[in-house]
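Note that one protein chain is taken out, while the other chains of the complex remain in position.
The block that comes next holds chain A.
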């Protein structure tokens, strides 16, 4: 640890190392440029929103960060280390958890089995499922994040849409060591449930998670994010601090009334 570190390897001084750092990230499909030289840093305890019109390249970017697409060029850094993902499971192993809008939950299974889906805890030489421990840890987790569900043993089917998304977000938070990526987390929810989920996302920030949210809903973006970055036709138009920008500015960046910063 005492060996001198080359500044370019560290990126930023200790303590402010961004959880996620994208450098010149690009994706081409044949001759079509879906995302061109995208740069972004997300720090621990920060919520960054990614906005843009349909076809701006948001989902391509999300798929690169979650391991579904391989970037054509550029770098992905997690917690100060440059990484590459073979596939989505590989990205998960390296600390990126994704919350999908279509709720990647197993309806007929209890909450705790969903929390540990694909990573079930086992005990004993026979490696039998440790249901008790999974249920207990799940209960502690949903309690600590104040997600109100009847019980960790309730079946997903018994929950409302907002409760389900709450479970999905808890799961992502629990397993993400670097980044929680949310792709339209409230698109399928009603007004009251959206408010609950937003509260939950804000609690993640208090707990020091790094969150990247893709959202169509500008009101929501202004309610929850610290910074906003705008994509338009694959080009990064700019990144603004939510506190100092206005909805008008962001809208004009999205629609092309305002040109790219650099």
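Throughout what follows, contacts are C-beta pairs under 8 Å (C-beta built on N, C-alpha and C of every residue); 3 or more make two chains touch, one makes a residue touch a chain; residues count from 1.
Everything that follows uses one rule, which is that contacts and distances are computed from a predicted model.
Visitor: Looking at UniProt, which of "Acetolactate synthase", "Monovalent cation/H+ antiporter subunit E", "Isoquinoline 1-oxidoreductase subunit beta" or "ABC transporter permease" names the chain that isn't shown?
Guide: Missing chain, per its UniProt entry: "ABC transporter permease".
Visitor: Would you indicate which residue among A:70, A:89 or A:177 is in contact with the undisplayed chain?
Guide: Selected residue, touching the omitted chain: A:89.
Visitor: Return the single residue from A:22, A:76 or A:105 that touches the missing chain.
Guide: The one listed residue touching the chain not shown is A:105.
Visitor: Which chain A residues would touch the chain omitted from the figure, given the whole complex?
Guide: So the residues of chain A touching the missing chain come out as 88-89, 92-93, 98, 100, 103-109, 113, 117-120, 122, 127-129, 148-150, 154, 157-160, 162-163, 196.
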